[in-house]
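Yeah, one chain of the complex is gone here, protein chain that is, but the others are all in their spots.
Here the chain labels run A and B in written order, and each chain numbers its own residues starting at 1.
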Amino acid sequence: MNNPLWRLFSGTVRGVNQAMAYLSALLILVCSFVLVYEVITRYVLNISNDWVIELSIFMLIAATFLAAAHTQRERGHVGIEILDEVMSKRASRIRLLFGDILSMLFCGLVAYLSAVYCHEAWDQGWTTSSTWGPPLWIPYFFMAFGMLLLTLQFVVQILEGLMGKAPELPKHGHATTSGQGG
Amino acid sequence: QTTTIKVSHQFPGGTEEKGDFRDRLVRKFAREVSEKTNGSLKFEIFPGSSLVKTFAQFGALQNGSVDMTLYPLAYEGGKIPQVNITLMPGLITSYEQGHRWKGQPIGNELEKLLESKGVKVVTWIWQAGGIASKKKVLDPADVKGVKIRGASKHMDLMLKGAGGSITNVPSNEVYSAMQTGVLDAAVTSSTSIISFRLEEVGDHLTDASQNSFWFMFEPLLMAKSTFDRLTPAQQKAVMEVGASLEKFSIEESKKDDMMAAEVWKKAGKKAYAMDDATFAKWRAVAEKSAWKDFAEEVKDGQKWLDMATAVK
């Protein structure tokens, strides 16, 4: 755990993830203002803008994937934890480790497939089929990048687990915003 | 040995006798091919985008995870720019003229292009559309300042060229968009105008009973990889039944064009047919906006337009 390389790696992952979470929040905020702008131009100038819907969707897809790793660091992706109560501490640790490894593999696969698609979209110059026609590689880039960060976050958490650091248990009801999918 | 063919489309599911004609066409096709091949081809139909989401159907077809789809080809305009010609305003003048593409240079080029993308055209289907709106939009001059959606890039370009204000509302949101004033008008197929019950939120319909600048190519497609796997007899059955259904598609499309107008009139709303002079005006706007863009932006665009207009 005190290996400087490890500290550099986990520190970098942590820092980047935190920054991406802020960027994600900023995108959601900007998206709200864009929609307000659309409503205002429609009522004041009686015009609509052909880019609003696509831009908003792209921003929110980016926001979703950019925040994924930070959310995982705080164990904010909700799971069913009732076996925590029933199983021994040791058994539970193995079980959670197994879950983290499978999650890592899954997220790594999605990151890879998104990157492949992103490359193809870039290479072929694919766009959406509207008059505005933004390039399609943009959302796929954010998917690939976000899932890559998430994969690395799982790597950090798996290694921490193996090195004997007690897993950070999910915090329930820690914030007024913890909607947990309800 | 039976082969299962997965067919996906975005339209409401029904039976062979009742419902959206595009779903009925698929079911007819499935039954007739199945009969002709003595049950060696079995069909599973997934209506209403219940298998793959609407816009992902073409990609699923290309990589073979779906075998067939009935699909508005212009949806792929962002990826295959040439297919924008299949929803080009004012280009097609009638169902008959559209169907004459088949076998002509334009039709052959289009089929060749699609085969190079891993997709085979089984049934040629064109569908006309009209303008559902809150205030009358018949002449290009009427569209000035109207918040409208045209359902494809080049329709939008023409409407913009006529002074309209464009919003990209997806077709299933058109009803609520018109209700809440997000849209004043929408151009879409006659079948959709009926099935989305737009007469409840609009007051004026420019119908497709006489002329329409909105003809959309919506073929029944098969993945080339699937087609190549079939025996010659099966391939023959697929192509024969496919071609035989073109007549059915024209009849049913025309019925829907008439029915849309009837539904609106019955609901106490106005419906107008478009005369030849008005159509010519739209076509003039389209040539200066949408066609121009296509000729300039798409590789061989002008050549494609010339081939299309060569079909009389």
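The criterion applied here is as follows: a contact is a pair of C-beta atoms (placed from the backbone, for glycine too) under 8 Å apart; a residue touches a chain by one contact, two chains touch by 3 or more.
Here is the rule we use: contacts and distances are computed from a predicted model.
**Q** Missing chain, UniProt name, options "PadR family transcriptional regulator", "Sarcosine oxidase subunit delta", "ATP-binding cassette domain-containing protein" or "TRAP transporter large permease protein": which is it?
**A** "TRAP transporter large permease protein"
**Q** Let's see if you follow the contact definition: name the visible chains touching the chain that is missing.
**A** If we consider the entire complex, the absent chain touches A, B.
**Q** Among B:Val182, B:Ala237 or B:Met307, which residue is in contact with the omitted chain in the full complex?
**A** B:Val182
**Q** Can you work out which residue in A:Leu8, A:Leu45 or A:Leu102 touches the chain that's missing from view?
**A** Of the candidates A:Leu8, A:Leu45 or A:Leu102, A:Leu102 is in touch with the missing chain.
**Q** Among B:Asp142, B:Glu173 or B:Asp256, which one touches the chain that has been omitted from the display?
**A** B:Glu173
**Q** Out of A:Leu8, A:Leu45 or A:Val116, which residue would touch the omitted chain in the full complex?
**A** A:Val116
**Q** Since one chain has been left out of the picture, which residues of chain B touch it in the full complex?
**A** 6, 44, 46, 48, 50-53, 55-56, 59-60, 63-65, 169-170, 172-173, 175-177, 179-182, 197, 200
**Q** Take the complete complex as the reference. Which residues in chain A touch the chain that isn't displayed?
**A** Missing-chain contacts on chain A: residues 21-22, 24-26, 28-29, 31-36, 38-39, 42-43, 53, 56-57, 60-61, 63-68, 70-72, 74, 76-85, 92, 95-96, 98-100, 102-103, 105-107, 109-110, 113-114, 116-117, 139-140, 143, 171-182.
Here is the rule we use: only the chains that are shown with their structure count from here on.
**Q** Quick one: chain A and chain B, Cα centre-to-centre, how many Å?
**A** Measuring from centre to centre gives 37 Å for this pair.
**Q** Hey, which residues of chain A end up touching chain B in the complex?
**A** Checking each residue of chain A against chain B gives 42, 46-50, 52-54, 124, 126-133, 136.
**Q** Considering only the defined contacts, which chain B positions touch chain A in the complex?
**A** It is residues 74-79, 84, 145, 147, 152-153, 156-157, 160, 165-169, 181-182 of chain B that touch chain A.
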